[in-house]
Each structure stands twice: as C-alpha cells, then as structure tokens.
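Not every chain is included here, but those present sit where they belong.
The chains carry the letters A and B, assigned in the order they are written, with residues numbered from 1 in each.
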Amino acid sequence: MPKIIIGVMGPGKGATPQDLENAWELGKQIAQQGWVLLTGGRNVGVMDAASRGAKSKQGLTIGILPNGDRASVSEAVDIAIVTDLGNARNNINILSCDGIVACGMGAGTASEVALAIKSQKRVILLGCDRETQVFFSKLAPTGIQVVETVESAIALLQQWVSV
Amino acid sequence: MPKIIIGVMGPGKGATPQDLENAWELGKQIAQQGWVLLTGGRNVGVMDAASRGAKSKQGLTIGILPNGDRASVSEAVDIAIVTDLGNARNNINILSCDGIVACGMGAGTASEVALAIKSQKRVILLGCDRETQVFFSKLAPTGIQVVETVESAIALLQQWVSV
C-alpha cells in the first residue's frame, strides 16, 4: 500500500532563516511520524532544509526535480525523481501528497498553493505574511489552514491522514 | 518569424459578468492589434469570452487544453493544442506569451500569475480585487502591473511588444 506522503514547499534561494528553521523542524517531525517527505528536491532553501531535518530522524525523502538530471539534487534526498518539466513539475508535487505545508512564500510556492487549491488539496500555511494569508484564505475559504508553529502543522496533518 | 502572442488568463466557471465583458473586449482589441490570442482553450468563462472577442475581429486564437482530446474546446478557438497535462499545462500558457493579462482571479489563474512571476514574465492584473493586487505586488514589486481598463492593458502591451 502506498505510504503517506507529506509535502513541504517553500522558497529556494529566497528562504528566510525562520523558513529554514521551520522547514528543518517540519522535516524532522514528519519523519518521526513515519511519513515520507516530498519536496522540490533541490539543494537550496526550504527543500534542502526539510530533507535534512527528515534525514536527522532516518526519514525517507523524495525530491521532484525540475531539471533533466540530478545535478541540483539535495544530498538529503533519497529518491530523486528527474522530471525535466521545469516549473510544470510543481503540479506533481501537489498531486502526490496526502498533506502539504507551505513554509514561507515565493513565486514558486504561490503557484503550488494555488495548484493545490485548484485540485482541492488541503494546504497549511506556516510562517506566511499577512497578505499571503488574506489572499489565499479568500481564494479558498475552507481549503487553507494558517498556523504559527510546526507543532500545529503536524497536529493538523495527523487529523488529515487519520481519516 | 514567430507572431506576437498575448495570453488572457482567468476563471472558467467562476468568472463574473465583468470578467467576461473585459475578456471579450480584450480579445477583440488584441485581434485589432494584429496579435495572436492564447488562452486555456476551454468553452467556459474568460477563455471562451476572450476567444469569441478575438474572432469578432477575425483574430487568430490558440487554446492550450488541459485534457487529452478536444471535447472541451471553445468554438472560438482556431488552434487547439491538446496537452493531456491537466493543470501542468498552465506553465505552457505562460511561457508561450509575449505578454499576459489576468482577467479576474481564481485558483488556476493565481497559479498562472505565480508561474509568470517565477519565469520573470510580465503580467497585467485587470479587474482583480484589492487582496490579489496587494499579494502579487508584494511578491513581484516590478513584475506586476495593475490596471482598471482594457484600454490601459492594451497600452501597456503595446509598450512591451514594441521593445
């Protein structure tokens, strides 16, 4: 049976120190729950930090790479899926997950949250600014959850995957 | 030489009457400029209205369909590109255009605006609410232009394509 997969999406180079700290802790706690972590797979920002956090607890990490080879993969990714789809791979990130946490915000992450809403996937926003919360909550009144801490995100994910 | 392609993106079923009126007029004026119109191609909402507007002036209309056949295509689409990519086709909509107008807002349109910002494509927001303007303007301070009228959108596009 397919394992439970939780996606952590967030900025690459534009990630803040707080985004990176949240991402690492999210990855760690996702691994502790026995869930598989899925990210965009590259060796920068939230993708890399979440994968490293998961590996600190021997979690399994999947990276969905935009490029046509593994050159940009994070060292903390176990399973590198090489798509060569550029940003079109963002839709795969969303569709493959049982729950998604957006950890920080950038253009790529915004596209992923929007694609998740479009596909009626539930998304948690962690550490997003007020403008982001207002925009996405208006776009999807019931599909978006705003949280302040990693623990709150994990608690919501536990509810979702236990159904 | 490739022709100038202008994309008009916007909600399908969720389009407002004002969105549809703007989309039709945009399509008409894009055709009058001699530009090719590109949309998501389906027979609903902004896609359909813009394509109909363009055909009212004998414009050429391209539709980038998410499905694996032409069943959902707008009657006003001349060239149906059948992608079978689902929402991953949104990235093609963005990359193929010399200029993009978001006419109204929904989850799919939000993903397209975000993907455009990610790919450093310039986008015009027409008829978007305050929350949308604030969110995307913060995400891309120099890449987003907010306008109130079709005429203003066309004027900006003229500047862009003349460079």
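Keep in mind that, in the parts below, contacts are C-beta pairs under 8 Å (C-beta built on N, C-alpha and C of every residue); 3 or more make two chains touch, one makes a residue touch a chain.
Bear in mind the structure is a predicted one, so any value in this text is a computation, not a measurement.
Summary of assembly composition: all chains derive from one sequence, 2 are present in place, and the complete complex in the structure file consists of 4 copies.
What we mean here is this: only the chains that are shown with their structure count from here on.
A straight line joining the Cα centres of chain A and chain B is 28 Å long. If you check the complex, the residues on chain B that touch chain A are 85-92, 105-108, 110-111, 114-115, 117-119, 129, 131-132, 134-135, 138-140.
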